[in-house]
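Missing here is one protein chain; the remaining ones are kept as they sit in the complex.
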Amino acid sequence: MTAVQAAAGPSAPPWFWAIAGMRRALALGAFLALAAFILGPLLTLLVWAFAGAWLFPNLLPEFSLTWWSYVLGNADVVKAIRMSLLTAPVATAASAVICIPAAYAFARLEFPGRRLLLLSFLSANAFPKIGLYVSIATLFYRLDLMDTFAGVVLVQMINTLLFLIWIPTGTFRGINRTLEEAARDAGAGPLRTFFQITLPIALPGLIVAAMFAFLAAFDEAQGTLIVGTPNHITMPVMMYTLVLSYPQPVGAVFSVLLSLPSLAFLLLAQRYLRAGYLAAGYSL
Amino acid sequence: MTESRRQGALGLALVLPPLCLLFFLVVVPAVTAVVETLAPGPGGSAGLTVARYAEVLSAKVIRTDIAFSVVVTLISVAAVFVLGYPLALYLRFSPGRLASLLAVVFTIPLFVPVVIASFAMITFLVNHGLVSTVLYRLGIETFPPLVYNATGIVLTEVWASLPFAVLILGAGLQAIDDSLIDSARDVGAGRVRTFATIILPLNAIPTRITLTLLFISVFGSFTIPYLVGGNAPQMLGVTMTNYLTQYLRRTDAVTMAVLAFVIAAAVGVVYVASVSRRERDV
Partner (left out) sequence: MDRSVRRRRVVIASVMVVAVCLVGLQGANPARAAGVVTLNLYIGGDTNIFDLWKKAFLPAFTKRYPQYKANMVELLHDNGSEGIYAKILAAKRTGRTVDVDLWETTPGFLDQGIAEGLWVKLSPKLVSNVTKVPAPTLEAVDYYGLPYRGSSVVIGYNSQFIKNPPQTFDDLVAWIKANPGKFTYCDPNTCGSGTAFVTAAIYRYTSAEKFAAKAYDTKDEAAWAPGWKLLKELQPAMYNNGFHPNGNVAVLQLLAQQNIWMASVWSDMGLDWYSRGQLPKTMRFIQITPPLMGDDSRVMVPAGSAHLEGALTLLNWLLTPEAQTMVIDVVAGYPGIDWKYMPESVRQKFIDVAKAFAPWPNPKYLADIKRLWHEQVVGG
């Protein structure tokens, strides 16, 4: 505790509550409580993952690694993690290639039905998929995409559309037009202007959008179950079965294992999540 | 005229590819579903009918579940907003090691799949789970039920959605020029006033995007209410799944899906309308 407070010491008091030290301590306490709320469930899970048995009212379980050997014998999990790590990036990249030009058009160009079309992308996330299963499966059979890599990528792309259209549209809209106009005046063509002026300024916002899209693709389970089984199974498809399997420590071990790829991604993305990097996303 | 026509054609050409994807994978199946709910049942006459909707809405359980979904969603979104905004402000205006440490901590849930988040929340909050055991050891033996009810759903939704809100709001705040805030302070505006007159309006678009997307994602959730919620009332995502898989009433389930879409789309329309009005104002 003291170390944390010491770490906070040198920073200037934020303007919006810098009245009394008391107030500041209260706010700090509130944030630490919130941090405990965020970390508590995950730490509980971590303890469960190393528990042989944990009966009430013991504060800590009997520690044991038995469940790990039980879980690590499961080769399907490794296969599914690999499939997830292949499909989600491809889905994100493919979606970005078609969505980012579209977002630029939504932000910069006037065309009939612009607002309605922009709004229509909401339906990708707002229409409950449960009503669509049979139609989607029928379509994928007709296109011979059932149980194929391309099919899984396509079905994961549905979830990415909203993030890769809406957030970049906001980003492009926020970029000052005069910069682009100056480049055009200097004789640069539209493509050159886009790639050399607009894109670099928008990049941080686009990266954030791509990150949300990646997570959405990575988490897709329902569509992938239909289109991907039996040979193209991703991690989320197995997740429910593994995490809620019994006994409880087994679920916890799987939870820890299955969180690892995402948490590795968190470390990679940390750089882009830093507030400064996000800024250009919404410069108004 | 020709320039604007050229621009229109280019614009349409650029939005066409994602639109095609949306059209074939979402719009066509969704329209098929809507038509299915409007078709008269066996023995009915030709033409379309809203009888299904009347029938579904006549069931008190379903009306309760719809209301429950809306209320739980609104409370969750409000809670995320109330917790997320100060946090975004703090991270924006407080440099220093603690702030950057907190920034990492608050992004973690974004990277934890919801199934795992729900499971973790249960082990943490359930009676005889970690929190209750700690309280028991401290001599507090009565423990309020925090999971398997609306409280559990809201807590888990807030847990899972907080990073999204903080990130998008924070990105907006980052774009606000410090000099604007300083000048407001110079002319004697208080903290609340500065927030209300400078920060909030300047951060309006990210705020609206956040609220809209949060509403849609919480309202449409299945996994969290299924795992952390109670038996009844339940959120629509769970109710529809039950009607489809357990009660052998497929069309009722699809009808509820359409109703859920109408509610979510209404929120989307409000968003686009507010953003458009803003554009015209500027």
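In this document, chain identifiers A and B correspond to the written order of the chains, with residue numbering beginning at 1 in each.
Convention: a residue touches a chain if its C-beta (ideal position, glycine included) is under 8 Å from a C-beta of that chain, and two chains touch if they have at least 3 such contacts.
All figures in this text were calculated on a predicted structure; none of them were measured in a lab.
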* Have a look at A:119, A:146 or A:263 and name the one touching the chain we're not showing. => A:146
* Give the residue, chosen from A:130, A:235 or A:269, that touches the chain omitted from the document. => A:130
* Which chain B residues touch the hidden chain? -> 59-61, 64, 127-128, 145, 148-149, 226-227, 230-233, 241-250
* Structure fact -> Residues on chain A facing the left-out chain by the touch rule are 53, 55-56, 86, 89-90, 93, 130, 133-134, 136-138, 140-142, 146-147, 149, 195-196, 199-200, 203, 221-223, 225-226, 229-231, 233, 237-238, 240-241, 244-248
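Operating definition for what follows: only the chains that are shown with their structure count from here on.
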* Separation of mean Cα positions, chain B and chain A [Å, integer] -> 15
* **Footprint of chain B on chain A - complex, ascending** => 4, 7-8, 10-12, 14-17, 27-28, 31, 34-35, 37-42, 44-45, 47-48, 56-59, 95, 98-99, 101-102, 104-106, 109-112, 114-115, 117-128, 130-132, 135-136, 139, 154-155, 157-158, 161-162, 164-167, 170, 174, 205, 208, 212, 215, 219, 236, 239-240, 243-244, 248, 251-252, 255, 258-259, 262-263, 265-266, 270, 273-276, 278-284
* Sort out for me which residues of chain B touch chain A in the complex. => 4, 7-12, 14-19, 21-22, 24-30, 32-33, 83, 86-87, 89-117, 119-121, 123-125, 128-131, 133-134, 136-137, 159, 162, 164, 167, 170-176, 181, 185, 191, 194-195, 202, 205-206, 209, 213, 216-217, 220, 223, 227, 236-237, 240-241, 244, 253-254, 256-258, 260-261, 264-265, 268-269, 272, 276
